[in-house]
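Missing here: one protein chain of the complex. Every other protein chain is in place.
For clarity, chains are labelled A, B and C in written order, and residue numbers in each chain start from 1.
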Amino acid sequence: MNKPKKVVLAYSGGLDTSIILKWLQTEYGCEVVTFTADLGQGEELEPARAKAELLGVKPQNIFIRDVREEFVRDFVFPMFRANAVYEGLYLLGTAIARPLISKHLVEIARETGADAVAHGATGKGNDQVRFELSAYALEPDIKVIAPWREWDLTSRTRLLEFAEANQIPIAKDKRGEAPFSVDANLLHTSSEGKVLEDPSQEAPDYVCQRTVAPEDAPDTPEMVEIGFERGDAVAVNGERLSPAMLLTKLNELGAKHGVGRLDLVEGRYVGMKSRGVYETPGGTILLAAHRGIESITLDRGAAHLKDELMPRYAELIYFGYWFSPEREMLQAAIDRSQEHVSGTVRVKLYKGAASVVARWSDHSLYSEAHVTFEEDAGAYDQQDAAGFIKLNALRLRLLANRDRRLRG
Amino acid sequence: MNKPKKVVLAYSGGLDTSIILKWLQTEYGCEVVTFTADLGQGEELEPARAKAELLGVKPQNIFIRDVREEFVRDFVFPMFRANAVYEGLYLLGTAIARPLISKHLVEIARETGADAVAHGATGKGNDQVRFELSAYALEPDIKVIAPWREWDLTSRTRLLEFAEANQIPIAKDKRGEAPFSVDANLLHTSSEGKVLEDPSQEAPDYVCQRTVAPEDAPDTPEMVEIGFERGDAVAVNGERLSPAMLLTKLNELGAKHGVGRLDLVEGRYVGMKSRGVYETPGGTILLAAHRGIESITLDRGAAHLKDELMPRYAELIYFGYWFSPEREMLQAAIDRSQEHVSGTVRVKLYKGAASVVARWSDHSLYSEAHVTFEEDAGAYDQQDAAGFIKLNALRLRLLANRDRRLRG
Amino acid sequence: MNKPKKVVLAYSGGLDTSIILKWLQTEYGCEVVTFTADLGQGEELEPARAKAELLGVKPQNIFIRDVREEFVRDFVFPMFRANAVYEGLYLLGTAIARPLISKHLVEIARETGADAVAHGATGKGNDQVRFELSAYALEPDIKVIAPWREWDLTSRTRLLEFAEANQIPIAKDKRGEAPFSVDANLLHTSSEGKVLEDPSQEAPDYVCQRTVAPEDAPDTPEMVEIGFERGDAVAVNGERLSPAMLLTKLNELGAKHGVGRLDLVEGRYVGMKSRGVYETPGGTILLAAHRGIESITLDRGAAHLKDELMPRYAELIYFGYWFSPEREMLQAAIDRSQEHVSGTVRVKLYKGAASVVARWSDHSLYSEAHVTFEEDAGAYDQQDAAGFIKLNALRLRLLANRDRRLRG
Partner (left out) sequence: MNKPKKVVLAYSGGLDTSIILKWLQTEYGCEVVTFTADLGQGEELEPARAKAELLGVKPQNIFIRDVREEFVRDFVFPMFRANAVYEGLYLLGTAIARPLISKHLVEIARETGADAVAHGATGKGNDQVRFELSAYALEPDIKVIAPWREWDLTSRTRLLEFAEANQIPIAKDKRGEAPFSVDANLLHTSSEGKVLEDPSQEAPDYVCQRTVAPEDAPDTPEMVEIGFERGDAVAVNGERLSPAMLLTKLNELGAKHGVGRLDLVEGRYVGMKSRGVYETPGGTILLAAHRGIESITLDRGAAHLKDELMPRYAELIYFGYWFSPEREMLQAAIDRSQEHVSGTVRVKLYKGAASVVARWSDHSLYSEAHVTFEEDAGAYDQQDAAGFIKLNALRLRLLANRDRRLRG
């Protein structure tokens, strides 16, 4: 790879990406462009501007964008149409944010004439894969720099030495090493590493910082009604909200009731297992509610096909293939199913749980006339069931006859 | 269909199946054999014997069997190896019991020389299909009688008239109509119909009778440790238990903590949607724990394949195809994966939730050496990730190159 | 079911559907509307008009439509985008025509105010299911009459008696019973029944009437070049053709070279196996060519996903679920993949075989620069493969380490 001349860096303003910034300048002697995104991680972004300037980034090379609405509308919501969970549990909060960041990195590279992008993900994790597959899919000849895979700053001590030698300010609480690593955005907060590395040990209380513990949640349940249109949530308790505002609202409700905590071991794309603690308060409510509205508006054939496709779809997102033809094919199938997924779901929040208790819709396929135990006025002829069963049984009977024949 | 001469009836001892018993005798003039199973539904069985005798069944034609161990060992546990849930939520508690009952009906038919079996499921539900597909798969030429599809006792009034006309004792609380219909066994209790028929209305409090409400559960969490061997639970809190005793134990714990309540709308095999309220206290704990032990002992490739196969597997059981070649094929694949699914999982029970908080195993694939944020002593070469990503990206880059070429 | 007042009959003009026409008039006393379609079966349609009039159908109730272009454009081509084959072999020639016929039956019912439709399929086959599922999906309250399931004309003799008694003209060659049953349309000709009922006996030579025997085909191969745009064939040997004309052209070529004969046993939806002999000359060429153009224009990820979805898609069409949400979902996924499936394929036709020998496209993803055995000027870094393999192997190595550890 030829040396890059101009690099767009995914820059948080924190110590690690500041070190990367400086390292890119010194190691490659290249111009650095910074991209700082508001993904709803709950941090102010303007300090990142000041810090980038301090580190010598030209003002016109500093890009700060609020991408919260784009994130929820174009990434989170399409994914929730699929009821996507990875390995049965994980709501993909980190995985779904990475392609969005790469999309902006590539766009800014085009705008600024940069020939490379850089990110702060390590060589052991999934995020490097997600960043890079997305970048290559959008800009096939872009250079990608992953300093953690390249440099020799392989210990905390050396990192701090490098920071000091390069006048990078070090916040006092960053002197010591964090007891675990955190990633946050509007959908979730994940924690992993260090104190969490032994999966036989319970996660310490202090790990979860976004939601209250179920034990500390209110003793009284709270009901929330979520309105859907064509598969996407559009209203909370009757109030229409933009995608990001809606998820923010659900996050508040979920956090208050201790909803969405998860402690699991997952299989990384790079081959090892890792333990993570996730908090997805609003997303957990949304998933339950979406399944709830689908339960009355989605045909069984469509619903079962969706369920069969989902694990693959979730795997693709987890592995980093958001911008791939096969993810887009699955999305087309899923979106095709959502035309009538409209209506309202009531969810009960209580001590960590989000439980659907009622659902209604103009688009409902539920037919009380058919299902009733009462007289159904001819809606359904029970005699039909006899033929239905007889023909479905035919091949099983032919099998049983063969077995009997062969046994003699 | 020629008239049956001797019918084995799935007989609960309750009013409805007593009416069926008498109706079979009068309508077909045939000898009736009764089969009453202890599936853990929590009712005494001996009254069924007395009642059958009262209704004229010969003592040698009365079969009462405790099938709890068989139920859990041969049906529930194999199903839980698959992490089976129907439509994302339902743990299949009713569905999994039906093939077992049919298996005994057919065996008793062979023993007694009966040429038919009969069941008390209606013509609108899934259970008729499950009973009958199972029966035909095991005994292809058996006759199956489903009185609810045949007779003219289509109202409560006519049923009671028939009962009275035939000296069938009617318990006082059966005079009025039950506000909903219940099915119970060791795995779950389901409620449906009547007061539950409007899915926009919350289920009344009195519907759930097996578990306490989460609001009424203890304010202090309780930890339970579940030991697994080759995919099956074998111990609770260090005590080895038989399959049925183990599930009984988990049911007690779950019921106490309000675990396993579910209110949903599902797609029946016969084509309409129906609303059900399920209580699966022990099963819900077991499912979480099984996923927990798999998370450290099952390879990612195996785990993802299982997740992809699961919806089909669950559908087969829900639809009644337990005794089918395709269910057996999927079972073979699933069972093949469970060889090393051994170890222990700690689950926290609190206010309706069962959450895995720790897991350990001699068979663990989790490698702290690989995953650690610390120096890993060469277990993993981060440079490998660069090539891994580069080749996984190649096809995406070729795609992007094409798009660029065609755009000119 | 209340008696129908006005019935739209799928009417071929042949003896069997003429008997049905008359039977509907006499049995139900209802007005009959006839629909006769030119699906490319190779029969003149005007005689059907005369015959319908002769049997008392009002001129305004006689509908004759050339649906060949609609058939190929809206049914055959979408299906071929999926490379659909049932049970590995059958190209679904009969199955794909049924929903089209039902669509017209329903439309004509709306136009004429009819309350029922009728078809001439028997109660043992798949076609009844396909006709009726399609009709119900498009017009949920339509009545469907399937005379073969209802009447007592269960032998050839009784049918002929009924025909004679009702002045239905009987062609001389219809006096005797046909040695097998035939269905034909632009895509294929199928033969089944009678002389074909024993699958251990080779099909007689006279069964195949649409294609020459490979033995009688020209001794010299013929090349044909098929042009594709967005997944559909649009040109043959450089000449742009409409869908139906294109398939007609390929049929001529295929028939001449004995392409597309198939003798198989298939699993019917109603549960039994049946033996069929199929001739699909043009379709067989088209399938090979479509796979050929996909091989250079479709990404591997998309192609493999298509291959995995295909059996389900084919099953849905075979079973009669063309008008179902799940078929439409799969179609959306498949169509999404075809945007760049454009280019040209050369196929060699010889003695029954259609073999792709060359393919090229402006949309090609094939990169000689990458694949070459020669110096590739840096397009591909072979070192990347080492990391790619190392990380893909990691989980397998962890598995092997566990096994070794446990063996001690």
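Here is the rule we use: a contact is a pair of C-beta atoms (placed from the backbone, for glycine too) under 8 Å apart; a residue touches a chain by one contact, two chains touch by 3 or more.
Owing to the predicted nature of the structure, the values given are computational and were not obtained by experimental measurement.
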{"item": "In the full complex, displayed partners of the excluded chain", "value": "A, B, C"}
{"item": "From B:102, B:191, B:324 or B:344, residue that would touch the chain that is not displayed", "value": "B:324"}
{"item": "Contact residue for the chain not shown (choose from C:128, C:251, C:280 or C:337)", "value": "C:128"}
{"item": "Contacts of chain B with the absent chain, listed as residue ranges", "value": "267, 270-272, 298-299, 301-302, 304-306, 312, 321, 324-326, 328-330, 332-337, 391-395, 398"}
{"item": "Contact set of chain C toward the excluded chain (per top definition)", "value": "83, 87-89, 122-124, 128-129, 132-133, 136-141, 146, 148-149, 154-155, 181, 193-194, 197-203, 214-215, 219, 221, 261, 263-268, 270-275, 291-292, 295-296, 299-300, 303-304, 307-308, 310-312, 315, 321, 323-325, 346, 350-353, 355-360, 365-368, 370-373, 375, 380, 382-386, 388-389, 392-393, 396-401, 404"}
{"item": "Chain A residues touching the omitted chain (full complex)", "value": "299-301, 340, 362-365, 367, 370, 380-381, 383-388, 390-392, 394-396, 398-399, 402, 406"}
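Following the convention adopted for this analysis, only the chains that are shown with their structure count from here on.
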{"item": "Shortest walk length in steps over touching chains, chain B through to chain C", "value": "1"}
{"item": "Centroid spacing, where centroids are CA-atom means, of chain A and chain C in whole angstrom", "value": "41"}
{"item": "Distance between the centres, which are taken as Cα means, of chain B and chain A, whole angstrom", "value": "31"}
{"item": "Contacts with two or more other chains, residues of chain A listed in rising order", "value": "267, 270-272, 299, 304, 312, 324-325, 392-393, 398"}
